[in-house]
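For reference, the structure I am asking about is given below.
The block that comes next holds chain A.
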Amino acid sequence: MKMLAPQEIVDVLKEAAGDAFKEARCTEWAEGVKGNKSRQVWIRLDRKALRPALKRLIEIHFPHLGVISCTDLGEEVELLYHLFVYYGVPHSEIMVTLAVSLPKTDLSIPTITDLIPGALVSEREKQEMMGIRVENIPDGRRMFLPDDFPEGVYPWRKDATGIPSDMVKELWTTGRENLKPPEGAGATEEEKKE
Partner candidate 1 sequence: MKTLEIKKTAPYTTQIGPAHPALKEPVMFTFELEGERIRKADFAPGKAHRGIEWMGLRRNCVQIVYLAERICGICGITHSLSFCRAIEQVAQIQVSNRAHYIRTIVGELERIHSHLLWAGVAAHELGFDSAFYLAWRVRENVMDLLEYLTGNRVHYAIIQIGGVRRDITPDMVPKIEESLKFFEGVYGKLASIFLDDTTIQMRCRDCGVLTPEEALKLCPVGPTARASGVRKDVRVDHPYAAYADLELQPVTPDQLTGEIRGDVYDRIIVRLLEVKQSIGIIRQCLAQMPDGPILAVPKMALLLAQLKKAEGEAVGRHEAPRGEVMHYVRMGKQESPVAWKVKASSYSNYMSWVPMLEGEQVADIPIIVASIDPCISCTDRVTIVGDQGAQVWTKEELHRLSVEKTRQLQLG
Partner candidate 2 sequence: MTISSIAQHLPALLIAVPLLTAFLTPLIGGVNRTLRMLWVALGISATSAIGLALAWKVFTTGTVLYVFGAAAVGQVLPMDSGGIPIRIIFEVDAFSALMIVIASISAFAITMYSLVSESECSGQDGFYALLFLLVVGIMGMVATGDLFNFFVFLEISSLAGAALVAYRVDKGVAVEAGLKYALLSTLGALCVLIAIGLLFAQYNALNLATLASRLQFTTLDKIALALLIVPLAMKCGAVPMHFWTPDTYATAPSSITALLVVSSQASLYGLFRVLFSLYGHLVQFNYATFGWFVIILGVLSMFVGVTMAIPQKDVKRLMAYHAVSQTGYMLLGVGVGLAVLGNRSALNAYGLTAMAGGIFHIINHAMYKGLLFLTAGAIFYRTGTRNLNKLGGLGHTMPWTMVFFMIGALAIAGIPPFNGFASKLMIYESVFRFSPFLSIVAMVVSILTLASFVKVFHSIFMGPRREEFAAAREVPAAMIFGMALLAVVVMLFGLFPQTFIDGMITPAVTALVDRGAYISAILGGH
Partner candidate 3 sequence: MNIGNLIMVVVGTGAMALFGIVAGLFYMGIDRVLVARMQARIGPPLRQPFIDMAKLMTKQNIVPANAIPWLFNAAPLVALASSISIMLYIPLGSFAPIFRGYGDLILIVYLLVIPALAMVVGGLASGSPYATIGAQREMVTMISYELPLATTIIAFAWKYAQLGLDNPFSLATVAATPIWSQVGPLGFVGCLLLLVTMILVTPGELGKIPFDTPEAETELAGGLLVEYSGRNLALFYLSLGVKAIVLTAVVVALFFPYNLSSYLAMSALPARLVDGAFFLVKIFVIMFFSVSLIRIAMARFRITQVVDVYWKYLGALSLVGLILVMVDSFIR
């Protein structure tokens, strides 16, 4: 197997993504005495290029999908597909992150489970946690949240559809208000507010 360098991967994927390609960044990070470097490629794409880019990546080396991360950036939501190629050969693995921004008005993304079946767990999680709509997902049920969890509430959102404060249970306060006042303390009124 001929192994491509990070920049070469960027080039290949850029070609595959065409005009949907937005930006790319290669980073390195070294740890240890010998200073061996780990290499990461971050590519930001438009939604429509996700599958072509992924298909191209699969041709390079069948990638291992770590997870799909997700960030609420206010107006948009960014999905990051963390993929790994060239594993199995010491120190040569490259992390390729494909990042796709979705406007909150249209949070839909095609599934990649037909290409990488193992993405299902992650896609299901994105649906329930961030309210992403994964198109053609083979199994769209909830994964982590209880069945009685309210519809339209997404824990990872930072806007009005996030967790409302009345859903948050402050476990730590339980029983504390009944405590006797500390020695030498005066009024206990303020404490009770806690």
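In this text, a residue touches a chain if its C-beta (ideal position, glycine included) is under 8 Å from a C-beta of that chain, and two chains touch if they have at least 3 such contacts; residues count from 1.
Candidates were picked such that all candidates are chains of the complex that A comes from, given by their letters.
Bear in mind that the values here come from a model prediction, so they are computed numbers and not experimental data.
This complex pairs chain A in touch with one listed candidate out of 1, 2 or 3: 1. Residue ranges on chain A touching candidate 1, taken from their complex, read 29-38, 40, 42, 62, 64-67, 69-73, 80, 82, 84, 86-93, 95, 97, 116-122, 141-146, 155-156, 163.
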